[in-house]
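Yeah, one chain of the complex is gone here, protein chain that is, but the others are all in their spots.
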């Protein structure tokens, strides 16, 4: 049994197998690979693309998807061990995971961090709790990483560029009025470095550096692949070498839990918006983003509507990679 | 590719084809006409009949229905063009429509007006935005018109009367404590006039006249069909000729956006309730309503429980006409 929680547990060639099979599914979408299989999809947070692409994809493979929203239309769940459960939670993940394992063949989970205490949130306790107690595979639909997005991202880049080895990849922070999840940014570092690219991380300041775990993982992946990893605070320099620009906004970890301070900090850096001027500095780079994207806040209309914008294609590829992942692990 | 957004874009014979096929589906409900097809159903507003009839109907045709609730379990969406998206919306319809088009074969939308500014609401910007950017057919599950209800309404009347040409049709405003959507009333005028009936609109006062667009469309349809169209403010006169009484409550456009004033206005006209006394003035008319219906507010128990009440039959026909529509456009 294999979970799909982080791409770090999968080798580049295993991931490439998933991507290769995703292409086959893209060409022949309807195959009964999940016949008689049910997947419980737990959404602790809202979703458009993830819900639709999983639900349609599972049906295209003749499987059954069940949507659950714990704390909304299901009971709130406790994840701590040896707790006297006299708070809000009505049941423990131990029972939930075991019971769902008895009904279904897979448990997929979307659980954003709580944005209060990064030391806690970085333990990824929700999906880890399910993984510990489930007897069926667990799939990450975005927690503090977003591995399904990673594979859709890489598939889209491979469709454009072919082999990505040695490409110059820029992950840039971009402006958003609210402090967002770091998951896609963490994932961007993990996957770009794993697939042999030279990776640059552009932040407004040190306050916006991602968790050491992901910086170090990217550094190691790059070292293993013989590519470079660097961090920049200068927009012009960072964009100037890029062949791929991937943008994401995230709340700074320095002020994590202090939303007002995070917002005030973000508001200093509205000029990080991805626009044509910045894109013109690159080596004819393609641009992408995981969506949802606020137009003219994170990227301009001109960038979003340009031929080099792959964001919609990346979103479309979510369905294919996810079907491939489920076919591999179920 | 053909959208199903308004019956005005469809000829009477095209619509009759849909109705004729609906009867065939009613007699043989399970046919694999939507095999390997997925329909994304976006609900910006609540639904019982629409959700159930579409979801069951799609399954009866071997298709897949995915339910999405933007702003609730999906992200809020922006519909304006060239907007700096620094408000509540997290993504633009342009991306949403393109991405959903990549996952699904059809996008169905329920989006009531906002009840603030009729000049804006009458542009029907939500479904128009999806229609503009989708590469798959878009179906109206009620916005400022309700074309699926129209077809269920006509099918039910045809089952009762056969050919409807020349029938005397009354659309009457009826009381409700809240100012409601004009969609079904607009739709009633459009479809009754298109199917060759003499159409009367009964309102409490000029404040309750429907938008000119629909009055004029009905007038033109009637002129084309050689039938009459008139507006009345007198209950007895209006009911006296009717062979069909269709009731609906709607908020008056004169005070649109001013809920208190609309409610105060409605409260003057509680006597517009459909009761046995009014029905006894008609030419043995049948009665119908789109549901939901507040008993003893919009219509009395006696009317709702009478043999001449077709409301439940009309609701039941929703499933059949919708299956027929989807079979035609997909």
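Here the chain labels run A and B in written order, and each chain numbers its own residues starting at 1.
Just so it is clear, a residue touches a chain if its C-beta (ideal position, glycine included) is under 8 Å from a C-beta of that chain, and two chains touch if they have at least 3 such contacts.
These numbers come from a predicted model, not from an experiment.
Asks: Which candidate, B:55, B:124 or B:145, sits in contact with the chain we can't see?
Replies: Only one of B:55, B:124 or B:145 touches the chain omitted from view, namely B:55.
Asks: Just to verify: which one of A:104, A:170, A:244 or A:309 makes contact with the chain not shown?
Replies: A:104
Asks: Among A:96, A:109, A:136 or A:299, exactly one should touch the missing chain; which is it?
Replies: Checking the options A:96, A:109, A:136 or A:299, the one contacting the hidden chain is A:96.
Asks: Considering the whole complex rather than only what is displayed, give the residues of chain B touching the chain that is not shown.
Replies: 29-30, 43, 46-49, 51-53, 55-56, 59-60, 69, 72, 177, 291-297, 301, 304, 311-312, 315-316, 319
Asks: To test your reading of the contact rule: which positions on chain A touch the chain that is missing from view?
Replies: Where chain A meets the chain not shown: residues 36, 38, 40, 64, 66, 68, 70, 72-75, 78, 82-86, 89-92, 94-96, 98-100, 102-104.
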